[in-house]
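With one protein chain withheld, the remaining protein chains of the complex are depicted in position.
Which chain is which? They are A, B, C, D and E, in the order written, and residues in each are numbered from 1.
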């Protein structure tokens, strides 16, 4: 749980600078609220230069299905994150110490999914140029935004084929959807020629998607009902992952009891601890180059799912920096 | 996930006719939204003549407990169903192809439960006359509506005693409730002389109900906490079912984490996959004559439970037509 | 208030046909709920052939501002309309008798505003070809959809310049917005070369919009605060209208106390009776060729604004057919 | 605004007795919350014996229209009333001092409207026998409950014909509705032979209702749009009232901007101050025998309308005891 | 499920007395609603004198975190409790028969947490003096209220050290929080010198709290993820409990899928049946002196979590009186 800024609180200390302005010296020591960045970190802990992690909010919402509202996702995650305990007892670590910079939200053009995807690609490339070896976590917004960073990473890893580990209720392999090839339901079709796909938690797809995944040598689907049978599936998943992994986490992969706040809440989804176990293994045994967490559509008045997703993001950061030697 | 109508989409193709009117030829090929029937099926797939399944919405709500709102249940199920994937990967089938006709909502009299039950019985009998060998799934509405179809079926199966498989948090065996013998809390008391009852998922009942069930040779109650102990209970349940089974599914049988949208959300309910496993067995090994799904009281803004219930209905259809030889 | 279908209720009588299917003869006389068309009219009253009014729902939502949710607007209006009294006591008439056909929702492409606007234009032209002299009321969806019908009508009235009577809190005259020239905030900029504009109820605009309106001879803006001063403004508005008028009604023209369910609820808006008075005069003294009602973004659980908008639509129909000789 | 009980606060002083039990002496002086009766009055101020006013909650809801939820109305009014200031500055009085007893909620049978109406009549008669000259305000619940008290009063005033002053958006004069003659839409048809009716604020009715009111010599309808034209209508209303008046206040008489929390929120309704002005005159110049306030259907999370209705009830009490000599 | 009062319903029979008043004899037999005490018990079953259980609602909310709203917790629990079945089938008992008195809500001063804690301590001591050997269950309200009863009990058990069994997502061991030593996040730091602490279900804490618990010999923390591994943890927990146990149940100990209605809904919490199993053992094998259930922050419109917490309270009562010889 957060607190007001406090000279004694590491990571949530006194204010030096507020949104876009230098704060006069004598006002800095007042008991200001935590800033609206991921975890509510102070300037030292969230400055871009020093940070090893960059949070990129992309509240893009264009090809709405049932529900909608993913445009409010990143804001809800950031808000919730300010109430997360900085200490991670599973890891006995304070992962924030690595430095976590939160960029402002990237506001993509309303000229349609194709234009928006292109704009995001350009912005992500620019960010990659600057962020160099930082770990970028993109917060959606709808799943359609994942193709830009995945392809950007595929281009930067010419020697080795990137694997996308996709946690998702759907395969998102439609050739197009709602009249657009850049829809959330077709995002993985946009990247499947360039990367290997390992989809985990799937429980709704078309026959065509099923056949496509089956026929392809580079797509592996782990259905949610198989996962419920035991733990061996984690070894299976690992065995399908290449050395370099991009994690694309659609929160509808979780069971709707945990995250009802999403457009297509398919019953029978993943539980909290199994997901953590999988991620822990992946970060320990592979090189995760970047990640995104998408499709949270916050329900006004129901903040538990936002909290869960914020904690998931912090676990990603914790695993990334605690488990790798 | 649905899409607009599309000449290429089997089951969700071009419009021929809209609610109560012939649409001019030249307007048919526009990109209309899916119709508001179960699954948003096109005319070919949802015409009454060809359909093997009939959905009968009965948004009746009269004897309200805590919560209320079941009158909005059928509408919410139909709306959610339009976003369900037509392909069922568990069955590797497209159960919609059997044809699913959705009737308009039956609007029962407001003159009280007794009159409403009588009116429903009349209507259901009329429907049975017409629907012949079709599989009718009634969507409630409160549980009180189940007695009419159950008794209609009992009358049509004079040689063999019908078993009602009741998924429910309660036994609904009170002699009367809220001043009426036709309440949702007494619906099974209305039919117990004519059918065998197998109640699954029960976790709240009166002492009198408990004793009645115990004393009776034709009522078997499977408590929810026993079910949580393992899988052998499915064999037990099956062993109690006669050859002909009517399924009456009160959605409060599910755990409230999955379906909080119901009047009496008793904790400790059934989970998604165990319920599917049970139903799959029942449809494989017995003749299910008809079914109802009742007591969904949608919460504005929270559509995940509606989605789950819509998917449950589609699983009933899938099991009915894929598993029977 | 509605009732179930009833042989005695003119306009809401027995069912002949349900969504996309012929209902068996013997099932027709059951007490079915009203259909989900505007007012819940029966087949005789809502058939396309005989109807003098056509309702075209276009739940398009692409360039979201604060709030969002206009995609659910048409559905909420139709639902609310079923509870509207068919008799209009102001007019001492039953305007439904003229026949009101409700088309299914038109589902525009997700490929971006430009493509969607083009698709709508095509569809509207097709509808105009078919609907001939019927009065078409388009239900939005966001305001960006208005340019297509306005330009379609401008093309069909080559001899006389069409006036658009725009009820709105904003002028919507931006050259572009959110990266698109076809945004809801720029819809009137798309048509201003082809039609005269009379905007009523405006209370938020950019300096550039203000100057553009000022400089132009064909744009007249009536600010909401002037309107609050008295009634003479109605004469003024009338004096600016040409013979042929298209009404584009953005529901944010109303005061947010009446319609909080909209994206940009500017305080100080129009009240119910003054709006009716204005519309009554316009229909009496001009030829209204068509209309749209847009930007309702329903709030789950708050149905009063939906009801108001549905009644507004019915008043448009009533004025159109009762006031014209 | 309320406060905890306090020896110094007249009307909201120390506890003697709690719901159904005698509280031990030494516990009485703790800082207990206000009780859940109207205004949160202490035992001295709310005891039945001394009280001149009796509040009778009847959360009956049976013939649901659009919305529903009136069953929660009385509870919401009582809860809101606890935050009302006891001093009435308009009257420079503390009307609570007259004593206001709040009965528990009367829970009518679920066996249908006819049975429920009969049960209520019996209960109301019993209450009249006991309450003698107390002023009874019944809180609904749906409007159907008004016929019982009206007819009870008509029976007790054999020499003079009672007038019902009905504040309402509708006339409620249908012969039946939803299959029942005891529906909220037909409540005034049930009493019109026995009393004179003066309906104020009407803005939705059937042609048949209009004609019935017109033809009858004992029904006068004041339409809401006439009322908006000025103040002379109050004289008109008064001139139609007999000496003895029963006030039946359907909260949908108010404009939906004030009370959106009702089943059929017709736009163009009454404002707060004109209603008070009318009521003040009525209480000053006539003998009001009893009243009811019905059809509040609280919206979860939106308490302003509940507060308004609670204050309306307190104004009724204030006018009743301050204005009569 | 509840019913109206009924001469035949044991525990929910006819009314003798209503909130703060004697009801006239002839009105008692009307069909009144159940009273707003725990379970809606009648006077015989809920009178203070005879009751073995006392429910003390303390809707205190002062040091708000993310969410807030715990002040509405006790009211929601009481409301929900009225719909709970009186018969407990797990225990084959009717625990209400022991008598359950519900006090009015204790309204603590707004002068700050220190003053409020002192006031509560005084009130609780007074209650202990009166209640003698009754089993007191305090309903929060935020967790900060637990220190007063815990210390009151510690003082009354001078010979034996009391153990606090704390079900909680957090350890609440901060020295202070939000500027106050009497915050919900520091409540256990206030008592740890006087009692042994056994915290179960913890999954968020600071490093300092972790170290404090580790270093202390009298604090044992059972992390939620360990609990998910099996059942042996119950023996472990039991082994840490002294003979006298006070149960402090923070509902955020439950998984947020079950109880999202709390301020800091940490994912990965406890499930329903394991919690019952633990409690059953504790009540069987130890002397539970008193309990509290805190931190429910009801979400308007979502009553399932309120229902679960009400049932938890009833299970506490059932275990207390059925399992002890």
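The working rule: contacts are C-beta pairs under 8 Å (C-beta built on N, C-alpha and C of every residue); 3 or more make two chains touch, one makes a residue touch a chain.
Just so we're clear, the structure is a prediction, and the values are computed from it rather than from any experiment.
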{"item": "Among shown chains, those touching the left-out chain", "value": "A, C, D, E"}
{"item": "Selected residue (touches chain absent from view) among A:89, A:109 or A:206", "value": "A:109"}
{"item": "Candidates E:178, E:252 or E:295 - the one touching the absent chain", "value": "E:178"}
{"item": "Interface residues of chain E (partner: the chain not displayed)", "value": "61-64, 68-69, 71, 108-115, 177-180, 183"}
{"item": "Interface with the unshown chain - residue positions in chain A", "value": "4-5, 15-24, 26-27, 30-33, 35-37, 41-43, 46-49, 59, 101-109, 119, 123, 126-127, 129-130, 300-301"}
{"item": "Sites on chain C contacted by the missing partner chain, in the whole complex", "value": "65-67, 170, 177-179, 185, 202-207, 210, 223, 225, 228, 256-257, 260, 262, 264-268, 299-302"}
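One rule holds in what follows: only the chains that are shown with their structure count from here on.
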{"item": "Common touching chains of chain C and chain B", "value": "A, D"}
{"item": "Cα superposition of chain C on its sequence copy chain D - rotation in ° rounded to nearest 5", "value": "120"}
{"item": "Duplicate of the A-E contact set - from A-C, B-C or C-D, the pair where over half of the pairs recur", "value": "C-D"}
{"item": "Where chain D and chain E are represented by their mean Cα positions, the distance between them in whole Å", "value": "38"}
{"item": "Rounded Å distance, chain C centre to chain E centre (Cα mean)", "value": "54"}
{"item": "Where chain A touches two or more other chains, by residue", "value": "177-179, 257, 301-302"}
{"item": "Chain contact topology (line, ring, star, complete or other)", "value": "other"}
{"item": "Chain pairs in mutual contact under the definition given at the outset", "value": "A-B, A-C, A-E, B-C, B-D, B-E, C-D, D-E"}
